[in-house]
Every structure is written in C-alpha cells, then in structure tokens.
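The structure is given below, and queries will be raised subsequently.
Left out: one protein chain. Kept in place: all the others.
Then we have chain A:
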C-alpha cells in the first residue's frame, strides 16, 4: 500500500501554465488553493500537492484497477513543513493516507502509505538523469509490470515478488518499495 510520484520542477514549469484560468480550480479544492496562495513558493506548492494526489492515486489504482481522473477526490492537508521535508495526509473518500515529500535539486519526490509506520519503512530512491531501466537500479531484482501495467520487482534468485512504485519525470526518477 505505497505509492510515489516525482516531479521535475524545471520541466513542470515549461509544460504547464499554472496561472491559466481554471487550471487550479480543476485540480485543487478551495482549501488546497488557500495553502498554495499562502505558500512561500506557490508554484512549488502546486507541484507538491499534485505529487501527493498522484502518489495516492497510484495506490488506489493498484487495488481498484479503475482509471479515473478525479483530483478533487484527493484532499491534501499539510502537517509539517520544513525547507526540505513536507509531511501531511491525503483523504480519499473515507480513507486517510500519509505522505512525505522531499526536495532534491529541482525535484519534488513524494511517497505515500497507508500508515505512518509503513511510511517510515519505505525504501526511497531518488535519481537524477540516470536510466529509465529500473532493473539497472535494483540490485538483485528484476523490474516488471503485470498485464494491467502494475509494477512489481522479482528477486533474481528466489523468484519472490514485491509491489513497487516507480515514477519518472524529466531528468528525475523515483522508486519506492518496502
């Protein structure tokens, strides 16, 4: 029950005009727009909150296998904000998810999990301009996706399989596993 999402802030700035009329309204609830407006760096906060929604969407999708573009179903709230780490929660219907976002260079990397304990156990890999072949980055393990496109890793020697969450945007690549 873990998910992750990575955002290359330089690429995001080029790809999206967050000031465009309707952009924030379609993606964020009024309370989330208040968080963005009050942030020291509003643009970075847009992408931080978006990465939280995406990280939790990946968990939900892994289990439901249902694809829905419903950003308003993911309600973000911040708990701790420091210059390097932001923590908080995402409510999806009645379920609460916990997230942790870290900044590295020009990227935001968010991991989400069903509990704080699980979030602490997540092994996180944040890479810059490496390869998009995840197997190269996972010693002793092979990366694969099932027929529905859900990612897993398999131990090269024992065959044991584990769910993994991967994310790639611009020059950055993220992996979260247990």
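Criterion: a contact is a pair of C-beta atoms (placed from the backbone, for glycine too) under 8 Å apart; a residue touches a chain by one contact, two chains touch by 3 or more; residues count from 1.
The working rule: contacts and distances are computed from a predicted model.
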Given the options "Acyl carrier protein", "Phenol 2-monooxygenase", "Tricarboxylate transport protein TctB" or "Peptide ABC transporter permease", which would UniProt use as the protein name of the unshown chain? "Acyl carrier protein"
Of A:68, A:85 or A:116, the residue touching the omitted chain is A:68
Among the options A:15, A:34, A:146 or A:160, which residue touches the chain absent from this view? A:15
With the missing chain put back, one of A:27, A:52 or A:164 would touch it. Which one? A:27
Touching residues (missing chain, whole complex) on chain A: 12, 15-17, 20-23, 26-27, 50, 54, 67-72, 149, 169
